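First the structure, which I've put down as structure tokens, then a few questions once you've had a look.
Removed: one protein chain of the complex. Kept in place: all other protein chains.
Chain lettering (A and B) follows the sequence in which the chains are written, and residue indices restart at 1 in each chain.
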Amino acid sequence: MSIKIENLTYIYNPKSPFESKALDHVSIEIKQGEFIGLIGHTGSGKSTLTQHLNGLLKPTSGKIYINNLDITDKNVKMPEIRKKVGLVFQYPEHQLFEETVYKDIAFGPINLGLSESEVENRVKEAMGLVKLPYEELKDRSPFELSGGQRRRVAIAGVLAMKPEVLILDEPTAGLDPKSRDEILQQIKHLHEQMGSTVILVSHSMEDIAKLVGRIIVMHKGSVAITGTARETFRQVEKLESIGLGIPQISYVMKKLKEIDPSFNDDIFTVEEAKDEIMKWIRRRKNA
Amino acid sequence: MGDMITTDKLLYQYRTNEKEVTALDEVSLNIYKGEFVVIIGHNGSGKSTFAKHLNALLLPASGDVIVKGLNTKDEDRVWEIRQTAGMVFQNPDNQIVATIVEEDVAFGPENLGIPSEEIVKRVEEALKSVDMLDFRGKAPHMLSGGQKQRIAIAGVIAMRPDCIVLDEPTAMLDPSGRKEVINTIKKLNKEENITVIHITHFMEEAVEADRVVVMEAGKIILQGTPGEVFSQVDKLKALGLDVPQVTDLAHELIKEGIDIPSDILTVDEMVKKLCQLK
């Protein structure tokens, strides 16, 4: 499922003293099966952008095509779009409302008008994807579960709608490192297994660097940088000027390169850094 | 250095529908005056429950909590204890009481029965110390998360505490909000000599602490300087906790036989040590 955004502009409270431009002529193309990391400060426009992609907000001007279908067209049926694009909000566990885990995850599929047996299959499958044991948890109240589990129930609620594009808005906010890693692993797995297009909104450069194929950096309602992690982290001055940074390990490599230009500083994981430093040490020994 | 807070075999249990849970299992800890202590551990490790004992929001099932010489079990001294050990919570929206910033900062001193001229002075000082004086007339819901947390900190400072306990104050903030809050806490610790107990998931916030305490299953399982604690990379990773990337790198290099200290915490330290390698 490909996404094409053309000259998207969105203005909050137009023609009032509170008028503010949240998106300013944004153009982005996302190909089928891409894993995108969307980064930017609070207020950079990334949440406004994601809400446009499944029709929750209507652009002030500009077009959005999902598989060549113009979703900004008046005649497009919204449920059709929502079937295709799933949106997991920040702190999604706050939207849980049903008595049981099963019923809550089934809410989306039922709204799609699926048959009972299909709904059951979807719930089972979605729980499997986020590693929640179906038999053990399906009849439990979601409110009795731990924070990390509740979040996974909420994510499963969106996965059960089988969206072809999955957008997650800071899915790890407020979780401890262990639950964070689990959820990120599951998202990665999901992308590899289902081949769906994934857009991950995050503040953590370290997490993004490990997972995504391409990064889009938003700043003041516009796209500031786009490219692979490598290409993005090369623009460290620009990132810093908009108040973002690069992973700690990349800073180490950049400093080392200043001292010895033979260093490769295109590095953002500990593993790569270790290899590069070992190479350097051997080079020095041989010299 | 004198003791600020002492817990002695602090035990806390609660019942759920099915079973009895031991949230704190005989925790004994001394916190010294002026110290900056960071407590890490994952959700359910007992660190939040521990924090709530430090200003008598919870009382131990057995064992004692002594705050500046006062036992939290002593009901008559509860207000003195809460004034001594102020507390800041995780959700910035759920701890601001008033509709105007300065009124909110005044809330604590008002509860202590302080005369109004004195409150005005304290509110101004407190807002200045968190660098929010320009926002005194604003409505809290118009502020960013980091700004709201600084208001919450000012609300505690206005009570003139000796110690601040912060229960995951940065968990719901974005990186710039987190930085604002951390810099504020550090400044209060350095310049006003306020004892800080900071609970967090983010290990980068622990790097500059005087002492790091790691909790797991209601117990303290590791404590020491940040270098001492984070150099135990394998142990922390097994617990599902993070270590700074540079410490992780040092650990990996040592495994390869490179002679480098295991307690490296910052980028500059790492670069310096690598350049000194023979």
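Simple rule for what comes next: a residue touches a chain if its C-beta (ideal position, glycine included) is under 8 Å from a C-beta of that chain, and two chains touch if they have at least 3 such contacts.
Throughout what follows, contacts and distances are computed from a predicted model.
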| item | value |
| --- | --- |
| Among "Na(+)-translocating NADH-quinone reductase subunit D", "Urease accessory protein UreD", "Energy-coupling factor transporter transmembrane protein EcfT" or "Protocatechuate 3,4-dioxygenase subunit beta", UniProt-listed name of the chain not shown | "Energy-coupling factor transporter transmembrane protein EcfT" |
| Option from A:Tyr12, A:Tyr65, A:Tyr134 or A:Trp280 whose C-beta touches the chain left out | A:Tyr12 |
| Which of B:Leu70, B:Ile100 or B:Ile258 contacts the chain that the document leaves out | B:Ile100 |
| Sole residue of A:Lys31, A:His94 or A:Arg230 that reaches the chain not shown, by the stated touch rule | A:His94 |
| Chain not shown, touching residues in chain B | 55, 57, 79, 82-83, 86-87, 89, 91, 93-100, 102-103, 106-116, 119-120, 123, 139-141, 155-156, 159 |
| In chain A, positions touching the absent partner | 12-13, 18, 51, 54, 56, 79, 82, 86-87, 89, 92, 94-97, 107-108, 111-112, 143, 157-158, 161 |
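Simple rule for what comes next: only the chains that are shown with their structure count from here on.
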| item | value |
| --- | --- |
| Centroid distance [mean C-alpha coordinates] between chain B and chain A, Å | 30 |
| Complex interface listing, chain B residues touching chain A | 42-44, 90, 144-145, 171-172, 174-177, 201, 204, 240-242, 244-246, 248-249, 252-253, 256, 258, 267-268, 270-271, 274-275, 277 |
| Residues of chain A defined as touching chain B within the complex | 41-42, 146-148, 173-179, 181, 203, 206, 243-245, 247-249, 251-252, 255-256, 259, 270-271, 273-274, 277-278, 281 |
